[in-house]
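Of the protein chains in this complex, one is absent; all others appear in place.
Then we have chain A:
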Amino acid sequence: MRIICPNCGARDRREFYYQGDALTLRRPAPDAGPEAWDDYLHIRDNPAGLTRDLWCHEAGCGAWLVIERNTQTHAIDSVTLAEKVKR
């Protein structure tokens, strides 16, 4: 699997760290309550098909990336800098 980093171009999957579902960009408020924190930390849609997850180009530029990917085929549709998604 190769991932096209917006900063570095196409790189081997080995250079990237997988964090998980991109919902981790939406951190609840500290006092949001146990349900909200359970959703954030543990509960996952876990789709068989299109997913959006968060990766870090840790052995490259170090940027966090939001990747749209198919969990059944491993095909990657888009890679966006997380800072652009988050903003």
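Keep in mind that, in the parts below, contacts are C-beta pairs under 8 Å (C-beta built on N, C-alpha and C of every residue); 3 or more make two chains touch, one makes a residue touch a chain; residues count from 1.
The criterion applied here is as follows: contacts and distances are computed from a predicted model.
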UniProt protein name of the chain not shown, from "ABC transporter permease", "Dihydrothymine dehydrogenase", "Sarcosine oxidase subunit beta" or "Cyclic nucleotide-binding/CBS domain-containing protein": "Sarcosine oxidase subunit beta"
Where the unshown chain meets chain A, residue by residue: 1, 12-14, 18-21, 34-35, 38, 41-48, 51, 53, 55, 71-74
